[in-house]
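What you see is the complex with one protein chain gone and the rest in place.
Let's turn to chain A:
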Amino acid sequence: MTAPLVDISSVSHRFGQQTVLKNVSLRIEPGSYTILLGPSGSGKTTLLSILGGFVTPSEGKVFIRGEDCTSVPPAKRPTTTVFQDYALFPHMSVGSNVGFGLRMQGVDAATRGARAREALALVGLAAAFDKKPHQLSGGQRQRVALARALVIEPAVLLLDEPLGALDLKLRRQMQDELKAIQKRVGTAFIHVTHDQEEAMALADHCVVMNDGRIEDEGPPERVYARPATRFSATFMGESTILAGTVTEAKNRTSAVATAVGQVSLPCALPVGSAVALAIRPEHLVLGATAGTARLGTARVSDVVFQGSFKRVLAASVEDPSLQFIARLPATATVRPGDTVAVSCDTDEIILLTD
């Protein structure tokens, strides 16, 4: 068992009266791609600033490669940051921008130039060496910022919403490139985003944050399939949430009473406890072919065609405040106003205990 590359230990941070991080602990493994995912105000950017050394936490410690870096200034820690607005030096050429970190280390001009060219080639911008930043497009500036941060071979590369300023198509393309570059250089990347698709596509390790806390962390497949909390079930992809009470428990099976009927789950739960059940849109079945758990009937309120599938919203007849979110094949024939039976497989129901 190797020591973690980064060990964030019980970090809390306050800006004035406001607590933005509440006792956060997190370990980052060498060579991993970690995504900090959360809505704005969740504390993810503050956590990244603490890692980069721009903010000293009110409480707790940060260890990088086993060393206590809690109050080490940015210049002296083995991290570099790719800023959201790229923060390129406007008065320097692209080559000088990329070579700046090496210049600060006292590397001579010839070596600097060669290594800056290498780094630019890595991000596919070898030809831009002599250009000025304002001559480049947004996506190209992004790559220069990446090359500039990577060229000094940091232990950890921090990316603050690096794709936020790009349009959707470019974002998806840069996303693939980021992943490829990370695999090639083998540096640990920590990337902040509020885009859950970006998180699922890039992360080896996905950390879902909300209100200054880590809600859930793990491989994105696990976080999606078995979210630990209600927040993570609704933020990382969509879910229909059913509230219920356990009425009976025997033989490792529990019966849960919900507004749309009784659902039995293959696990033992304390009788009388309140639970929430989450069901992913692709697991909901609308119409005749019923799954093992019946969830009453619903009136379809909206059908949105999205190319490869149809996103359907349906309000439960038994409990009008309950909204089902389902994903049906593009060939499905439901129309707004239809009343359909709703069901799903018991195995696909995610139990949330908070």
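Everything that follows uses one rule, which is that a residue touches a chain if its C-beta (ideal position, glycine included) is under 8 Å from a C-beta of that chain, and two chains touch if they have at least 3 such contacts; residues count from 1.
Note that in this section contacts and distances are computed from a predicted model.
When the unshown chain is looked up in UniProt, the name that turns up among "Ribulose bisphosphate carboxylase small subunit", "ABC transporter permease", "Thioesterase" or "Cytochrome c oxidase subunit 3" is "ABC transporter permease".
In the complete assembly, the contact with the undisplayed chain comes from A:G52, out of A:P4, A:G38, A:G52 or A:G237.
Chain A residues in contact with the hidden partner, per the touch definition given at the top, are 52-54, 73-76, 79-81, 83, 85, 87-91, 100-101, 104-105, 134, 148-149, 152.
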